[in-house]
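Complex shown without one protein chain; remaining protein chains in place.
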């Protein structure tokens, strides 16, 4: 079985919903098993979580976009990963990323770009969404990849929405397809 | 009078409409005069255009986002600007940027980021939109800064829309306010 | 007097040295006063520090580059700035940034890019180094802007160097000139 680990931080629950959609997509792929690692409010994960990441074939990073980048809790996790980085323990693992914020753009691209840079420091192999955007006149807000991410999966939850209200089903379906893409590639390349 | 130059490339006319909105915003500021420089299909501008840029207090860059960055015609202009760059002729001029593409995100941020990097090579002074995004549940597509750019002004024109159909009035109003912001700062700092 | 605030995090003391060089440059400008705000190991600053930032004409951001971006402590500060962001309290303040890491490139550009994105969310006005790089055959490691930053000031301290050994004098002089540039513009535009 190819193992997929989704490591994410969620501040209010919206990104958690997105992470669960990525999980559902990954877990639904034949030959793949998937699990989540939730970074806590202090930016920490447990010792066994580090072991789970070390054992994974693919690691998917997730965080809301706060003030133009990943939440500090995600960054604290990233900084703590200097230990596996030092021995390049994650080298050649597959990587991907997703983010949620209140605004359509709102610098979500900056968060995804950080994830890519971070993955490259770990010598990982980066996959994007593999999804064409929905961008014709007939497009509607709830379409697959309407928000329009190539490098990673994007979701929008209005600033005053509860996690029950956002992200919308279309953004969650986008996340699910993204999870399936990562898992599918992990299965294919595991040999 | 503070002089504002808007130098842009437009492939099909959508970005031209956005440039005209930026122009209207800049020209409407008391104490400012504004004009456009259109980069042609070969990526060239006339000799007098270079002179206009050299004489400007602020230069605003515009291009559609094609394949994740500014159109090659804009980049050809940028590369040709190595001549004023070499003598840092544009140093301390005010700068800003705008872009249009078919997709909500669609890597528009990459184009704006390039504009910023480019402006910094010229030792220019960068201003963003200064506009808070419209991102609550009550937000509608046609609101000011619904597309949600901080670093530069963003517009979306569906892939199958004519320039008459896109960008939407809200995105054009965003562009206008952005032009006014740049011109206002140019007037204020001209002394 | 134009007030310049330098807010930075330093993990081992190298970035602190860089911050002190920026401070020396800013404080040396006629008509400017400058001070530092050190983010602590938990990513926090004091209440009076927030007041100092609110009162500043220019805010300069500094952090080491860790794992391809600013240290989590800086990001925690950035996330906490959502309070002044919400009311756009820092709008039209001047901004700039600097970073130090062990590697020549080592994704320092990612940290500076984050600083720019962050400043744009605050509707600040970004200035880079305004320094041409030293990049001819005759260039030596200790030249002004040998490391070659346009968008922000860069320094390199080898991975096994103490803060006494790095950054090198050339990188510190670069930081000083950068501080002077920011302060000079703050004085000029204060009116």
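Note that the chains are named A, B and C in the order they appear, and that numbering of residues resets to 1 at the start of each chain.
Methods note: a contact is a pair of C-beta atoms (placed from the backbone, for glycine too) under 8 Å apart; a residue touches a chain by one contact, two chains touch by 3 or more.
All values reported here derive from a predicted model rather than from experimental measurement.
Engineer: Which residue from B:70, B:148 or B:166 sits in contact with the chain not drawn here?
Structural biologist: B:70
Engineer: Tell me which residue among B:40, B:82 or B:136 touches the hidden chain in the full complex.
Structural biologist: B:82
Engineer: In the whole complex, not just what's shown, which of A:10, A:81 or A:113 touches the removed chain?
Structural biologist: A:113
Engineer: Could I get the residues of chain A that touch the absent chain, sorted low to high?
Structural biologist: Considering the whole complex, chain A reaches the absent chain at 88, 91-92, 113, 116-117, 120-121, 123, 125-130, 132, 150-151, 185, 188-189, 191.
Engineer: Footprint of the hidden chain on chain B, which residues?
Structural biologist: Looking at chain B, the ones touching the missing chain are residues 43, 66-73, 75-76, 78-79, 81-82, 85, 107, 110, 113-114, 117-118, 120-121.
Engineer: Tell me which stretches of chain C touch the chain missing from the display.
Structural biologist: Looking at chain C, the ones touching the missing chain are residues 68, 102-110, 133, 135-137, 139, 146-151, 154, 156, 158-161, 165.
The rule we apply is simple: only the chains that are shown with their structure count from here on.
Engineer: Have a look at which chains touch which and call the overall pattern line, ring, star, complete or other.
Structural biologist: The chain contacts form a complete graph, every chain touching every other.
Engineer: I need the rotation angle between the copies chain A and chain C from a CA superposition, between 0 and 180°, in steps of 5.
Structural biologist: 180
Engineer: Could you pull out the chain whose C-alpha mean position is farthest off from that of chain B?
Structural biologist: A
Engineer: Quick one: report the Å distance separating chain A from chain C, using the average Cα coordinate of each chain.
Structural biologist: Each chain's C-alpha centroid was found; their separation is 30 Å.
Engineer: Scan chain C for residues touching two or more other chains and write them down.
Structural biologist: 113, 117, 120-121
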